[in-house]
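Below: one structure, written as structure tokens.
As you look at this complex, bear in mind that one protein chain is not there, while each of the others sits in place.
Chain lettering (A and B) follows the sequence in which the chains are written, and residue indices restart at 1 in each chain.
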Amino acid sequence: MTNGTLVYKHDEQIEAWIDDATWILTSSFIIFTMQSDLSEGFGLLESGMSSKKNEVNIMIKNVVDVVFGTLTYWVVGYGLTFGTDKGANWFTGVGSFFLDPDEETMGTEFSKFIFQASFCTTATTIVSGAIAERTKLTAYIAFCLLNTVVYSFPAHWVWSKNGWLKQMDVVDVAGVGPVHLVGGVTALVAAIIVKPRYGRFSDDQVTVHGNSVNAVLGLFILWWGWLGFNCGSTFGISGGKWKIAARSAATTILSSCSGGVMAFLLSKIVNRTSSHEYSYGFLLHKRKFDVQLLVNGILGSLVSITGICAVTTTWAAILIGAVGACVTTFGQIALVKMKVDDPVGAVAVHLMGSIWGILCCGLFGLKDDIEHSFSHHDGLVWGGGFYLLGVQTMAAVTIIIWSVVTSFIVLKLIDMTIGLRLTLEEELYGADYCEHNVELPPDVKEYAESVLRK
Amino acid sequence: MTNGTLVYKHDEQIEAWIDDATWILTSSFIIFTMQSDLSEGFGLLESGMSSKKNEVNIMIKNVVDVVFGTLTYWVVGYGLTFGTDKGANWFTGVGSFFLDPDEETMGTEFSKFIFQASFCTTATTIVSGAIAERTKLTAYIAFCLLNTVVYSFPAHWVWSKNGWLKQMDVVDVAGVGPVHLVGGVTALVAAIIVKPRYGRFSDDQVTVHGNSVNAVLGLFILWWGWLGFNCGSTFGISGGKWKIAARSAATTILSSCSGGVMAFLLSKIVNRTSSHEYSYGFLLHKRKFDVQLLVNGILGSLVSITGICAVTTTWAAILIGAVGACVTTFGQIALVKMKVDDPVGAVAVHLMGSIWGILCCGLFGLKDDIEHSFSHHDGLVWGGGFYLLGVQTMAAVTIIIWSVVTSFIVLKLIDMTIGLRLTLEEELYGADYCEHNVELPPDVKEYAESVLRK
Partner (left out) sequence: MTNGTLVYKHDEQIEAWIDDATWILTSSFIIFTMQSDLSEGFGLLESGMSSKKNEVNIMIKNVVDVVFGTLTYWVVGYGLTFGTDKGANWFTGVGSFFLDPDEETMGTEFSKFIFQASFCTTATTIVSGAIAERTKLTAYIAFCLLNTVVYSFPAHWVWSKNGWLKQMDVVDVAGVGPVHLVGGVTALVAAIIVKPRYGRFSDDQVTVHGNSVNAVLGLFILWWGWLGFNCGSTFGISGGKWKIAARSAATTILSSCSGGVMAFLLSKIVNRTSSHEYSYGFLLHKRKFDVQLLVNGILGSLVSITGICAVTTTWAAILIGAVGACVTTFGQIALVKMKVDDPVGAVAVHLMGSIWGILCCGLFGLKDDIEHSFSHHDGLVWGGGFYLLGVQTMAAVTIIIWSVVTSFIVLKLIDMTIGLRLTLEEELYGADYCEHNVELPPDVKEYAESVLRK
């Protein structure tokens, strides 16, 4: 029948559309943007917060992340996370190593691979900031190769169908656990192992000045990349996902704006009196909006909303962002007090922010009645009881323990073989000169020589 | 019947596609890119045209725009523009304050909110350039909060179904009126109220040098963002809109290229002989392509095409852009002659450019026969008579009066309470040092002290 044929033609066309659109939705803009967008953003941010003698080196470290991180994710990471061959279980995936799918499945496999590779390299790049200005480039390359493995297991637990946390209905829309908590913990462990920069906590330290314009530029790039990630994580072809994506965008933006307002307020109260001391008191000091506190406050609020973005309200987003900025700001101050040297504040942003972000899901998460996929329980404040909060807490604790143990092993291994730390001489001259032959500024040379003469 | 079931299934699938695609079209790339892309672009542009002692401060002001502007747009702006509750009329919208839509409508509401919030923050960010290098950050924050209201009324008039200009069939595809004219007028009022920088028009003024690489980088980012805005404004799910979007992209690009050629020619004729004097004459001066004139000429042509992009021809676009660049260039020179100090040329670009751009629609606008939505009348040159030109002129005059009055009130209010202007000492040391504790360069310090000693 003509009619039947027509219907059949529709079928084909619709099928075509489903394919095409899968491509658009899960891949297009989002995927191709993210990988280099994030590296660019983190690179600029970290470079802008480091001293000038290390700014090229930190950019190169973000190139290393993409290059070595993506390759190892292709070799083993994707398989450990999403492999479904024999042997895959609640703890690990198996299969799809050296990913090379056939023509039938390559559309979805490649799209997923590229999107997930960005998550993996982000977990690594977070660490580069915390150990900036004193770590060897070759050691960092080794770390990139190994950190893919550290990342892939928690990612399997949270996102793979048979991951044990996924099976308990953990909520993590865009990687607050596997990306930011893993990255944050590893950054802390690394910053402790690699020890503070020379003179960082002495009283006569020469203040370090970075390129703040680049730092703010990095913030803008990351801000936008974050929107991509948070929305992209909800992408799909079924009916209601676009609504969830729109909500993710709105909650992400509002949370960051609220975090920004809080960061502005806090930067009026908290005053950096020296490189490692702060004083407090509203209006006690004149207008001095500390750029690093502002930028990191906003980033902290972005981390906080990452896990819950698709399944909460605008009001909750505003609360989450404001608390996220507080947690980040005081986390940063606490770390300085504890003499942990984290040049860019990565630990405060990603570790503190993500702990709060994971718990948030248990407090403010809404049951996903549209897609029945992102969340199956209401959080505590919506009367859902303690179940979800319990799961989220367990996720946080487990991921922290996993990351502390594995990253400690990885970093100690590297330290004992290649050696993590630059020599004092190299550190004083700066990695740009020592690693990349960039011109040595006269004042850096002079200061370095005066220290070395002692 | 099997056949019926099949058809029914198609229905569901197609519905799903309409939803998904609404999402893609109105949201995806465009929306998430714009907000931070524009701030990033304006930030770099303004920072690159300001003196080095203020470049961090101007970046932070663009962060302020996003943070405070988006929040107030969420609180009142969106409601004043698009609210349809009881009380909404030709002059103002009512409702949707503290936007928190239900699951049914959140897809469209959130998408629209995010896209429109970018327009609103752009209208504000334009002003930051005109009052750069001498305005307090806290005063600017207050201005951000209040300017959302100044912007929202004209946006309602032009874009809301019951807005009075919309009802008269005004043509404004992507905000030449509510965004650029409001922003440009406000910038002029603000620049006059806040007065010129110290020594700006004295003969022995030390020439200010910014980071021109960043200024051009900002141009590139804005260029691309503009394409997104002009195309994004035509997005929709019905049949012919994609054609209109493609035309918008083509006219926008061609207009800017034509404006660029004109700007290159003009920069051969116009010669800046000192910080506030120009001479003219082709080939009288050697090759000196003034970066600020070039960049602002291109931006002026982009402003000019903003209102009409979807409903005109390529030839008209080329004419519009060329005239737009002229208007901007000579506007800039006229302002310097009138001793209005606008460090980045925002008034010339956005005020002069948008007046020409609004009138253009009445001259070169084509009746929209594809979607019957962007324009219902032909412009003067296509034989449509004076109706459209009349409406456009009325729109321009009304928006100018509105903006002059409201922004004057807002700025005077802030000046009388917080105070708009930095002290002379702060201005000389630079906002980077005074507001953000950025290192004070020795030559800036020396010059500042020499002036203060007088």
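Things worth noting here:
Simple rule for what comes next: contacts are C-beta pairs under 8 Å (C-beta built on N, C-alpha and C of every residue); 3 or more make two chains touch, one makes a residue touch a chain.
All figures in this text were calculated on a predicted structure; none of them were measured in a lab.
The missing chain, though absent from the display, is touched by one residue of B:Gly107, B:Gly177, B:Gly260 or B:Gly357; that residue is B:Gly260.
Shown as candidates are B:Glu104, B:Asp203 or B:Asp369; the residue that touches the absent chain is B:Asp369.
Within the set B:Lys243, B:Lys337 or B:Lys412, the residue that contacts the chain not displayed is B:Lys243. Chain A residues in contact with the hidden partner, per the touch definition given at the top, are 3, 6-7, 10, 12-17, 19-24, 27-29, 31-33, 35-37, 39-40, 43-44, 47, 55-56, 59-60, 62-64, 66-68, 70-71, 74, 98-100, 103, 106-111, 113-114, 117, 136-138, 141, 211, 214, 432, 434-439. Residues 3-4, 7, 10-11, 14, 17-18, 21, 24-25, 28-30, 207, 209, 212-213, 216-217, 219-221, 223-224, 227-228, 231, 237-243, 245-247, 249-250, 253-254, 256-258, 260-261, 264, 272, 286-291, 294, 298, 313-315, 369-370 of chain B touch the missing chain (whole complex, contact as defined above).
Convention: only the chains that are shown with their structure count from here on.
Taking only C-alpha atoms, you rotate chain A by 120 degrees to land it on chain B; that is to the nearest 5.
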